[in-house]
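And now, subunit A:
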Amino acid sequence: MNLLVDLFSIAAIGAGVFFFLAGTVGLLRFPDPLSRLHALTKADNLGLGLIVLGLLPRSESLLAALKLVAIWALVQLAGATAAQLVGRAVRRKGSAA
Partner candidate 1 sequence: MTSATLGGLVGAALVGLGLYGLIAKPQPLRKILAFNLMGSGVFLVFGIVARKGAAAGLQADPVPQAMVITGIVVAFAASALAVNLVLRLFEAAGQATLSRDAWAKLPDDGAGPV
Partner candidate 2 sequence: MADFLLATAGVILFTVAVGLVRILSGPGDADRMMAAQLIGTGGIGSLLLIAAATGARGVEDVALGLALLAAFASAAFVNSAAPAEDPDAADGR
C-alpha cells in the first residue's frame, strides 16, 4: 500500500516538474511578452497542481490536505488575474512595455 502511494506521488510530482520545465523553456524561447506570459501560466497551473496532487496522500490530516487544495486554488486565482493584469499593461503600452 505504502509503495503504491509512493509510486503515485513520484508519478504526479515528476509530471509537475515536467510542466515547470516546459514553462521555463517557453519563457526562454518565446519572442514576445504575451506569449511568455502564456508559457508562465501553464507552468503555474499544471505544475503546482500536479505537485499538490502528489503530496495529497502524504498529508497528515484532512485539514492539511484541504489546505493544500486551497493553496493550489489560490495560486490559480493569483496566476489567472496577474496574467490578465500584466497582459493589459503590455497591451496598453505596446510591445515596449
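In picking the candidates, the idea was that all candidates are chains of the complex that A comes from, given by their letters.
As a working rule, contacts are C-beta pairs under 8 Å (C-beta built on N, C-alpha and C of every residue); 3 or more make two chains touch, one makes a residue touch a chain; residues count from 1.
If you're wondering where the values come from, they're calculated on a predicted model, not measured in any experiment.
Comparing candidates 1 or 2 against subunit A, the one that touches it in this complex is 2. Interface residues of subunit A, counted against candidate 2 in their complex, comprise 6, 9-10, 13-14, 16-17, 20-21, 23-24, 27-28, 33, 36-37, 40, 43-44, 47-48, 51-52, 55, 58, 64, 67-68, 70-72, 74-75, 77-79, 81-83, 85-86, 88-93, 95-97.
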